Structure formats: structure tokens, C-alpha cells
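One structure follows; several queries about it will come next.
Removed: one protein chain of the complex. Kept in place: all other protein chains.
Showing chain A:
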């Protein structure tokens, strides 16, 4: 509530409300971890229950998934650079790196949609078997999160353009940054426990 500013802290932490928003978002991420854990557990339980549909090893391709992984990891790096520029006080640097993050996120989504369409054409869709239900809902939930993150970043870019670096806009950038890194961490788990194990077993 209070507006007292402390100069020693970065701009996004400079108001009490800003600090509370950031703490609140960390707690929200804890809830998100619980959500994705449940999805991972569901996927693990349903692993191998493919009924008459193709097995994952027949469809998963190392190439596409590796490209997707590199794109998303790079986007996390560019997102980090955006925050770095923000801390340096460079609005232009922040917006450029954030826009680049957004483009990388979009290309990740493009690959994911291509991948899903490909699987469906090979006879592995949401309704094909318990395993594929688990696969599509787990990776799809991650994909929906990425989509929302992109829309959110666009809104924040517009606000940065309108208002520049203030306690409120920097806090918003910082929080969307936390969200973006979180999605990256989730993807690493998807990459290892879904794709790598799926290709081997």
C-alpha cells in the first residue's frame, strides 16, 4: 500500500506493493509447480497405455524436439538480457530483447503446432489412447502457458512504450520474466521425461 521508495533496491522492488506482487507471483509459481507435477504424474502413470495407437518411440523425432529446446532455452537467455537492460535503465535495450524473446516464443509454438499436426496425421491424437491423452494434455498445457505468456508480453511491451520504466512497468516485466523462466524449467522436464524417455523405451 505505502508508496515509500527505497533507493537501494531495483525499481521493481522499490514500492511495498511491488514487493508484494513479486512475492505473490512466486507463490503462484509454487501452485503452478503443483499443477504440472500432477500432470507429469498422470503422464507417468499412463505411460505405455497406448491401446491400438502408435507407440511414442515410433513418432518422437530427436531433431524437431532439439530445435524446440534450443529455441526455448535461448528465449530464456534473451529474457534474462531484457531484465539486465531494464536494471541498467535502458528502455530500448529492454524492449528489443523482450521482442526477440517473443519472436523465439512464437517460433517455438510454430514447431509445437507442426509437431502436434504431424502426430495426429500419424494416428496419435488426444482420443487415441490414455497415453496420448496424457501426452497432449501435458505438452498442450505447457503450450497454452507459452501462448498466454506471449500475449502478456505484447501487453507489457505496449505499456513500456506508453509509460517507460516506472516502478509498475518494471515490476510487470520482472514478473513476466519469472513466468517465462518457469516455463523453460517445465520444458526441460518435458524434454527429458517425455521425449528422451519416450524415444528410448
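One rule holds for everything that comes next: contacts are C-beta pairs under 8 Å (C-beta built on N, C-alpha and C of every residue); 3 or more make two chains touch, one makes a residue touch a chain; residues count from 1.
Here, contacts and distances are computed from a predicted model.
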Legend entry - Protein that the absent chain corresponds to, by UniProt name, given "Sulfurtransferase complex subunit TusC", "Peptide ABC transporter ATP-binding protein", "Quinol oxidase subunit 1" or "Fe-S cluster assembly protein SufD": "Quinol oxidase subunit 1"
Legend entry - Selected residue (touches chain absent from view) among A:60, A:108 or A:131: A:131
Legend entry - Chain not shown, touching residues in chain A: 1-3, 16, 19-21, 23-24, 27-28, 30-32, 34-35, 38-39, 42, 45-46, 49-51, 126-131, 133-134, 136-137, 151-152, 155-156, 158-159, 163, 168, 172
